[in-house]
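Selected chains only, in their assembly positions.
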Amino acid sequence: MGPKARIWGRPRMVVEGQLRIGTSFQLLSTAATTEIAVAAGGRFLIGDRAYINYGCSFYAGDLIRIGDRCLFGTHVICMDNDFHYEEPELRFRHPPSRPIIVEDDVWVGARVTILKGVTIGRQSVIAAGSVVARDIPAGVVAAGVPARVMRRVRGAIPATIAERDPANVPGVSR
Amino acid sequence: MGPKARIWGRPRMVVEGQLRIGTSFQLLSTAATTEIAVAAGGRFLIGDRAYINYGCSFYAGDLIRIGDRCLFGTHVICMDNDFHYEEPELRFRHPPSRPIIVEDDVWVGARVTILKGVTIGRQSVIAAGSVVARDIPAGVVAAGVPARVMRRVRGAIPATIAERDPANVPGVSR
């Protein structure tokens, strides 16, 4: 963990893999417990100035990568594994994880659920209560169950040519 | 706090502003902690016979006003501030709060999220899991993410001429 970290309360940490956290990290585990679980062989990589509010649950079986200055509201669930196969006969077997990437300057609202394999592009905002089941491009506000793009983020800063071409956006963000 | 209050468990109270509660208040903080946070200069005003179930989170930076006989299910989030600006360059600055008004006889279902600046009209019912992002008129059932009006509440009691004129309803409720 980088310098200037601040932790309020006692998070539940079950780290058998790699947890790397940048500078000025802030995490709350007050009114509800924030849980960080990293499986053996998994990586949970957090950039600088990240902020995680209380009641969040993270599970990294393979990879969760969170960029710089990302903000997580209360009760966010972010797990790179569903823990079960959809097929009834395979339900008790453990499926592979698929990485979750949250790019720089993303703001994840309260009670958002981020599912496996999802990338959220830089500067985007996920509205409270959303379930993110597919990639969200950069610079947008997404909302709903499942989360859909509503509009551009006010004041979003155009970044690369690729991001101006919507067809490229999901590919860029990995 | 008025007479006949009953509290189950230990709520997390962070009150730097004004908290005023009417008679016969009931609050649970059992299976999950209920948090009430009132910032300096903020007001959280609760009418008579209010009932707040466990796991709720309230934050009043300016004003949350809850009427008489309002019912809150488990895990309701009700915050009059988003804590961040949408604009990426302003994310770490604290935006102004906008009042939340919950009129008399409102029933807020389990796991509802009420966002800043919202008024919920008297007697209305917010279905479980809804996110209330805009005003809800009086006497309706609202549901969904975001919450939309589904139908009239059964047995709703017409109150004022203004409430019979839908065009006036949102204005009335402030």
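We just call them A and B in the order they show up, numbering each chain from 1.
One rule holds in what follows: contacts are C-beta pairs under 8 Å (C-beta built on N, C-alpha and C of every residue); 3 or more make two chains touch, one makes a residue touch a chain.
If you're wondering where the values come from, they're calculated on a predicted model, not measured in any experiment.
Asks: All chains share one sequence here; work out the copy total for the full complex from the 2 shown.
Replies: Assembly-level count of identical protein chains is 3.
Methods note: only the chains that are shown with their structure count from here on.
Asks: Averaging only over C-alpha atoms, locate the centres of subunit A and subunit B and give their separation in whole Å.
Replies: 28
Asks: Please output the residues of subunit A touching subunit B within their complex, sorted ascending.
Replies: 30-32, 49, 69, 71, 73-75, 105, 107, 110-111, 123, 125, 127-130, 141, 143-145, 153-157
Asks: Can you check the complex and tell me which residues of subunit B touch subunit A?
Replies: Residues in contact with subunit A: 12, 32-35, 55, 57, 77, 79, 83-84, 86-92, 111, 113, 115, 129, 131, 133, 145-146.
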